[in-house]
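For this depiction, one protein chain was excluded, whereas all remaining protein chains were kept in their positions.
In order of appearance the chains are A and B, and numbering begins at 1 in each one.
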Amino acid sequence: MEINDIIKPENLVYKKPKLLNERNMHYCPGCSHGVVHKLVAQVIEEMGAEEYAIGVSPVGCAVFAYNYIDIDWVEAAHGRATAMATAIKRLQPGKLVFTYQGDGDFAAIGTCESIHACNRGESIAIIFINNAIYGMTGGQMAPTTLLGQKTSTCPYGRRADLNGYPLAITPLLAQLDGTRYVTRQAVHTAAAVRKAKAAIRKAFENSMEGKGTSVVEIVSTCNTGWKMSPEKANDWMVENMFKKYPLGDLKNVDAEK
Amino acid sequence: MPKIRGAVTVNTERCKGCNLCVVACPKHVLSLQEKEVNNRGYHFAYMAVPQECIGCQSCALVCPDACIEVYRVVEK
Partner (left out) sequence: MKEEVKLMKGNEALAMAAIRYGADGYFGYPITPQSEVLEKLEAEMPWDTTGMVVLQAESEVAAINMVYGGACCGKAVMTSTSSPGFSLMQEGVSFMAASEVPALLVNVMRGGPGLGTIHPSQADYFQATKGGGHGDYHMIVLAPSSVQEMTDFVALGWDLAFKYRCLSMILTDGLIGQLMEKVVLPEQRPRRTEEQIRQQCPWAVTGAKGRKNNIITSLELDDDKMEANNNRFQATYREIEKNEKRCELVNCDDADYLIVAFGSQARITMKTMELAREQGIKVGLVRPITLWPFPDEHLRQAAKNVKGILVEELDAGQMIEDVKLAVDCKVPVEHYGRLGGNVPTPDEVLDALKQKFNIVSK
């Protein structure tokens, strides 16, 4: 069988979701954001939620998320995405409302809004990209930066005595009564991508069913900020990030029942 | 015995040559172009060993730029 016999419409098993438009994404080669954008688009498409999904993009690398996924979007001030999403969901309870935020946005400048939205149990989905660095502003230390990890604002490595400890925020959120589903995923392998997609789907369904807050942390790479090749960044993430931020469900109220 | 055959197409203009698909492929089908580049200067991915492809989608799943389409057929 020749290649041309295989490449036929009836044999197509994987394609770019239509909702992810034709614009080239601004992310660096190998950036995890692209994979997660694709998953968000796929899940919305598979749910048929194109006409009632509303996304809230953050400040940070993903600020332009609205340029790539063709649904209604608002762009929040730094860290305030969950506050905006709170109002959007309360005023339009029939809509699928989600935020897409990085670690600086969600776990530093927005910590207050993040915790309180989760504690109120707002029926929103939070996609939280944790790559342990500020990507957009040029690789500064994030709340989630690991001890010893070098960034442009801890150039000799993060020190606990100077910079405090890396913040694992999702376990905190899992303790709150308002959260329904808190999970930590990654997108570095095909299997991980499939699991992450299922997690996003569950979070989005929870929003539609008004079940409370869902948090999907995606432990991610920032190969540019980390100054590594994309594949080395994946290896480094597995070796270092997963120790501090192990993958798996931190809370799943539905499974406990 | 039926054999599973696969093939991928790469949107070469979307591709940023990050190499993650190359690493993800269990059959070592994909490579990055060594000399050729796209309009944005990236060495894009291509099927270097097409006959080995089993259409498992690993490359497409990990691709951050959604440039890979996967085709799969069971050869009788």
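Observations
What we mean here is this: a contact is a pair of C-beta atoms (placed from the backbone, for glycine too) under 8 Å apart; a residue touches a chain by one contact, two chains touch by 3 or more.
What you are looking at is a predicted structure, and each value in this text was computed from that prediction instead of being measured.
Within the full complex, the chain left out of the display contacts the shown chains A. Here the missing chain is touched by one residue of A:I6, A:M84 or A:A107, and it is A:M84.
Contact with the chain that does not appear here is found for just one residue of A:I6, A:V43, A:I71 or A:V216, A:I71. For the chain missing from the display, the contacting residue among A:E22, A:E51 or A:D254 is A:E51, taking the whole complex into account. In the full complex, chain A makes contact with the omitted chain through residues 50-54, 56-57, 63, 66-67, 70-77, 80, 83-88, 90-92, 95, 112-113, 116.
The criterion applied here is as follows: only the chains that are shown with their structure count from here on.
The part of chain B that touches chain A in the complex is made up of residues 5-7, 9, 11, 13-14, 16-20, 23-24, 40, 42, 47, 50, 55-58, 60-73, 75.
Against chain B, the residues of chain A that register as touching in their complex are 1, 3, 5-8, 11-17, 20, 24-25, 27-35, 38, 187-190, 193-194, 229-231, 234.
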